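Quick one: the structure is below, questions incoming.
Yeah, one chain of the complex is gone here, protein chain that is, but the others are all in their spots.
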Amino acid sequence: MKNFLALLLTLFLGYMIIASLSNNEAFPKYGEADVSSRVSQRYIDRNVTENPGEVLYGEATNLESGSANTIAAIVTDYRSFDTLGEVTVLTVSALGVALLLGGAKQSRIELNFKPNFMLRVGSRALFGIILMTGMYISIHGHLTPGGGFPGGSMIASSLLLLYLADDEFRANIKGVKVIQSVAGSAYVIAGLLGLFIGTYFLENLLDTAVLGDLFSAGMIPIIYVLIGFKVGSEISRIIDNFLTEESV
Amino acid sequence: MDLINIIEIIVSILLVVMAFLAINSKSLIKSVMYLSSLSMLAVVGFVIMKAPDVAGTEAVIGSGLVTSLFVFTLLAVRKVGKEQ
Partner (left out) sequence: MLQYVAIVLIMLGLYGLLTQRNIIKIIVSLNILEIGVNLFIVSVGFVDGGLAPIFTSTYNSSVDFSFVDPLPQALVLTAIVIGVGTTALGLALAKNIYQKYGTFEIDEMGEE
């Protein structure tokens, strides 16, 4: 009976969503979205406050936000305050996990599983490659798809590989805590610098060079690398908390 | 009909089947594995919809880290159950 009621409720919700989608101007049909009538067109043309002219790869200079990847421009420049709030949410959830699972004296949990020879040797070889790929993706976030969020997660997954290969291994948790605090504070300080030197919080102070160069886009690569370190250290701490327990 | 439409239809059917299996399977570890393959299929969906940034993030997090957290919880609990 309960399952039947749940099924009815779910079908009613699905009917409401589909009915609200049809003949609605705010939700066009799938594949027929009109980007030029939305605010996103201004993000693509980089003319929110001023008109810089045409955006061309390798030629356009002194744009409002000079990163070739439009998503990086939105995440770390136009809506950077939003991202700061998101990083705060991640910090609070990592703190909650540490509060629930952490303790004073900690040792590795005894899993019912022993790493075999291939896992031990292969993970040592793969660790460096995965770590370097994560850093490359974080640094090139303003030119290629990726950025701080997947790059930081890759750094955390390379640590996860080390945890799997050796059942005695523990990361240097004090160092992880230092990276976490420094990256988070540096993000806020970058915002406050914009407030004191420029006009508003998290303003892009540096010069935006030619679109498409590695050293371009002003503060965007710096903030993306900081986000990468922050996300990587938070997720590493969550993994460490899941794999340790209070020693008896 | 293009190749991309055929891939889209196959991925759509598999997404619904995987979600159904993940909710209805009896074994917990099988349910977690179906969830992992569901997020791997969602990556293909994101690539079809021209969102490479989202696809990369979902590939690392959805099918790598979240699955490992579920498996660690189940492994730690199985050890506790054997002692009793």
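Labels A and B are assigned to the chains in the order they are written; within every chain, residues are numbered from 1.
Everything below uses one rule, namely that a contact is a pair of C-beta atoms (placed from the backbone, for glycine too) under 8 Å apart; a residue touches a chain by one contact, two chains touch by 3 or more.
All values reported here derive from a predicted model rather than from experimental measurement.
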In the intact complex, which of the presented chains make contact with the chain not displayed?
A, B
Among A:Y43, A:Y163 or A:Y187, choose the residue that contacts the chain missing from this document, as touch is defined above.
A:Y43
Touch rule applied to chain B and the missing chain gives residues 8-9, 11-12, 15-16, 19-20, 22-23, 28, 31-32, 35, 38-39, 42, 45-46, 48-54, 57-58, 61-62, 65-66, 69-70, 73-74, 76-77, 80-81, 84
Where does chain A touch the missing chain, residue by residue?
2-3, 6-7, 9-11, 13-14, 17-18, 21, 27, 30-33, 35, 38-40, 43-44, 54-58, 68-71, 74-75, 79, 82-83, 86, 89-90, 92-94, 96-97, 100-101, 144-145, 147, 149, 153, 211-212, 231, 234-235, 238, 241-242
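Quick note on the criterion: only the chains that are shown with their structure count from here on.
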How far is the middle of chain A from the middle of chain B, if each middle is the mean of its Cα atoms, in Å?
20
Which positions of chain A touch chain B when the two form their complex?
69, 71, 109-113, 137, 145-147, 149-150, 153-154, 156-157, 160, 235, 238-239, 242-243, 245
Per the touch rule, the chain B residues reaching chain A in their complex are 52-53, 55-57, 59-61, 64-65, 68-69, 72-73, 75-76, 78-79, 82
